[in-house]
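Here the complex is missing one protein chain, while the rest keep their positions.
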Amino acid sequence: MIPWNYTQFKQIAQNILEDNRKWSAQGKVADYIPELKKGDPNAMALVLASRDGSLVVGDCDRLFTLQSISKILTLMIALEDQGPAKVFFHVGKEPTGDPFNSIAKLETTATARPLNPMINAGAIAVCSLIKGKNSDDKIKRVLEFISMVVEREVTINAEVYQSEKETGHRNRALAYFMKDTEVLEGDVEDVLDLYFKQCAIEVSCEELAKIGLFIAKKGELTNGRRMVQRDTVRLVTTFMVTCGMYNASGEFAINAGIPAKSGVSGAIVAAVPNYLGIGTYGPALDEKGNSISGVHMLADLADQLGLSIF
Amino acid sequence: MIPWNYTQFKQIAQNILEDNRKWSAQGKVADYIPELKKGDPNAMALVLASRDGSLVVGDCDRLFTLQSISKILTLMIALEDQGPAKVFFHVGKEPTGDPFNSIAKLETTATARPLNPMINAGAIAVCSLIKGKNSDDKIKRVLEFISMVVEREVTINAEVYQSEKETGHRNRALAYFMKDTEVLEGDVEDVLDLYFKQCAIEVSCEELAKIGLFIAKKGELTNGRRMVQRDTVRLVTTFMVTCGMYNASGEFAINAGIPAKSGVSGAIVAAVPNYLGIGTYGPALDEKGNSISGVHMLADLADQLGLSIF
Amino acid sequence: MIPWNYTQFKQIAQNILEDNRKWSAQGKVADYIPELKKGDPNAMALVLASRDGSLVVGDCDRLFTLQSISKILTLMIALEDQGPAKVFFHVGKEPTGDPFNSIAKLETTATARPLNPMINAGAIAVCSLIKGKNSDDKIKRVLEFISMVVEREVTINAEVYQSEKETGHRNRALAYFMKDTEVLEGDVEDVLDLYFKQCAIEVSCEELAKIGLFIAKKGELTNGRRMVQRDTVRLVTTFMVTCGMYNASGEFAINAGIPAKSGVSGAIVAAVPNYLGIGTYGPALDEKGNSISGVHMLADLADQLGLSIF
Partner (left out) sequence: MIPWNYTQFKQIAQNILEDNRKWSAQGKVADYIPELKKGDPNAMALVLASRDGSLVVGDCDRLFTLQSISKILTLMIALEDQGPAKVFFHVGKEPTGDPFNSIAKLETTATARPLNPMINAGAIAVCSLIKGKNSDDKIKRVLEFISMVVEREVTINAEVYQSEKETGHRNRALAYFMKDTEVLEGDVEDVLDLYFKQCAIEVSCEELAKIGLFIAKKGELTNGRRMVQRDTVRLVTTFMVTCGMYNASGEFAINAGIPAKSGVSGAIVAAVPNYLGIGTYGPALDEKGNSISGVHMLADLADQLGLSIF
């Protein structure tokens, strides 16, 4: 399936990157927080990581923040910390046709639970389930976990964190609403602090691919050490398919068919079960909030290399 | 219309109060904040205030908090401070079929404005329009205004205020949501502080009737001094009819037909244009959040004295 | 209040009509059914009817269809036929912030009842409550009732009726939805047939004012004969205030303060309790579906003659 001739494979990746460069002009860099606006709309990167090493094309030396990609990582930690029963008492398992920051369903759904852990409300609820005495304590655990996976000590971009904390009114609304309906436990501002921090963790595109590979390998590090249970990763992989790409997840499943999660910084992580981790970067977003070049590169990759799980 | 024979009139009021005593057993004292739970479910009071004096029956020596009744008073101040054009740029004029604390319409309505100033979201938006450098400054003006109307220096019930401030998660959600959509200006917590304070202002049932008379007289004090413009009061009176009784306003307009505003403390203020101010008290609430005995006393009064404006 | 010097009064009405002629250019004739498109956007008429006779200015010889104005007339008949308890088992009493043809609330409201009889869903439910063995039988009763009120044998505009019947897909959706939730009894197509027919009844602007006067007089004909109970008319008048002008009812109550009901043909009927019936005509509609010149003429009339009930 994968032409594991490195030179040939690199050429395919290079072509896919160049072929999709045109899309960036049709996208728009996220502007809802001042720091994100600084993203270079023309930047593009594509990294494929296999057990045997990485293949890198494009602007891969840049760091960017994880944003919503952090949701799959904290979900893993929460599942390991609390077990699925407790986690899914606070957050549902169903995809939703609503935008990622929507609040209406929290009011109109009988259970009041956020529909899934990939929408903002759900991810905030997941934050409240990470063990630790406060957000400082908890983010330390999150950083350590990600650092193990990417084999570098990752840190938080302080400007992005501050920016999100100051302007995150919608997320604050979601959190206080869930506090009111008793979906959220603990101190609201402390939970939000963790959420804003995890969104601001910085990685490179190559590190993104390593996260993808970690998922593809069902929770094993490159060195073979198991970090989380297989079932935890299977759960997260399922959410990546049904709701990883905001409310374009259904379309992405059809067009690419690779479990993936995107962030508004323009990053996408994807995992071809058992084979491959993929990272893409391109800050110009489509109207659903996904990297416009990233979505197209992944569809082309899936098509040319037969990576769809369907 | 009104049998302005005091003895006879008092007898009618007394009978109406006694006839409706039975309803309290079918209602429920508000329990969403600890302090409100302390209300005596069997307490009942009815006061009618005309230009010539007040008629009092029932437990009229108790003080209770204004809660949502404060919404009509701060709306008057905001209208005088900013003029209708600015006020209605931030809040709509239309009744809604949704509950008073609903958030869904803020998301699904194109303008993002709260539908009217009588629902919580609208009243919070109105708070942000009161002039003053912060909530302390603003609440001072609100207290002075109400003190002038009721001819006593009114104050805030500190326990109720603290209680609402600590547990007002839903109102916080509404406020942050409106901050996000730029409906709300200024510091969210400061605006909320004013909102929680105004809800906790204490009055007696007789003072409630004075507020009603002030509205019936289109903004004139008992001494004839004009406090606010006629148009301001006409506007507020209209909102009392279309949305003063939460989402039972339509039914109340049919059954009683008197402009009125209720609060979850069990108070209702009503104003028969040009004639009469009415205050009722009874902490047992119906399922829509209106005083169950109050609603029935007002319907009987309207029926027996022909007070409906329709 | 009313300068019952006919010449002087006529001058006022004439001035108001001319002053508001400019608005028509900013409105738009309804185009959702082919027949309505034929309305002359520049036509304008204003009629005031008192116990002593009518005052007519503008293009008053035209006939137009009642459209939604029919809702208040069939509501009267249903209330007389079944009593309020049965009617309000099938339809609510509360205003709504949703558009007149909205279906979402039928699904999301616990009771499944349409919120009030002035929105399409509510009016269709009311149709099912009119006594008669089928729509032919029922429309005959409706026509007789209206003919008595306007003192002319009114008829249905067959083209408009056919047009609405063929293209009334949204109303059909509302009706079948209510059939599913058992709000609507009887044969759906028969109920809809009555609804489409009642909308297509033709009157003149002078006849509209007579309908308004009939309401102002609480159900008495010009000759003093009582047609419906006072309580029935009081109920209907209340709905005119809280939901008579689609989802601009709140704003109209503030600006004009006269109980009124509009139709998409460009007609508005208004009733100043005990005094005056008013008809306006002007097919150019504002974005909420109300006659743009009509709304402004009524606000000016209310302002200049002090007709607001608030």
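Structural remarks
We just call them A, B and C in the order they show up, numbering each chain from 1.
To be clear about the criterion, contacts are C-beta pairs under 8 Å (C-beta built on N, C-alpha and C of every residue); 3 or more make two chains touch, one makes a residue touch a chain.
Please read all numbers here as calculations on a predicted model, not as lab measurements.
Although it is not drawn here, the omitted chain touches the following shown chains in the complete assembly: A, C. Which of A:T74, A:N116 or A:N290 touches the hidden chain is settled by the complete complex: it is A:N116.
Within the set C:D180, C:D231 or C:E287, the residue that contacts the chain not displayed is C:D180.
Note on the undisplayed chain: of the listed residues A:I77, A:L184, A:C205 or A:L235, the one touching it is A:L235. Although one chain is not displayed, its contacts with chain A can still be listed: residues 92-98, 105, 109, 115-116, 234-235, 237-239, 241-243, 247-251, 253-254, 257, 259, 273, 308-310. Considering the complete assembly, chain C touches the hidden chain via residues 102-104, 106-108, 169-170, 172-177, 179-180, 188.
Keep in mind that, in the parts below, only the chains that are shown with their structure count from here on.
A linear topology is adopted by the chain contact network, the touching chains following one after another without closure. Copies chain A and chain B of the same sequence differ by a rotation of 180 degrees once their CA atoms are superposed, given in steps of 5.
Averaging C-alpha coordinates per chain places the centre of chain B 32 Å away from that of chain C.
If you average the CA atoms of chain A and of chain B, the two centres end up 47 Å from each other. For the pair chain A and chain C, the distance between mean C-alpha positions equals 55 Å.
Chain contacts: chain A has residues 108 touching two or more partner chains.
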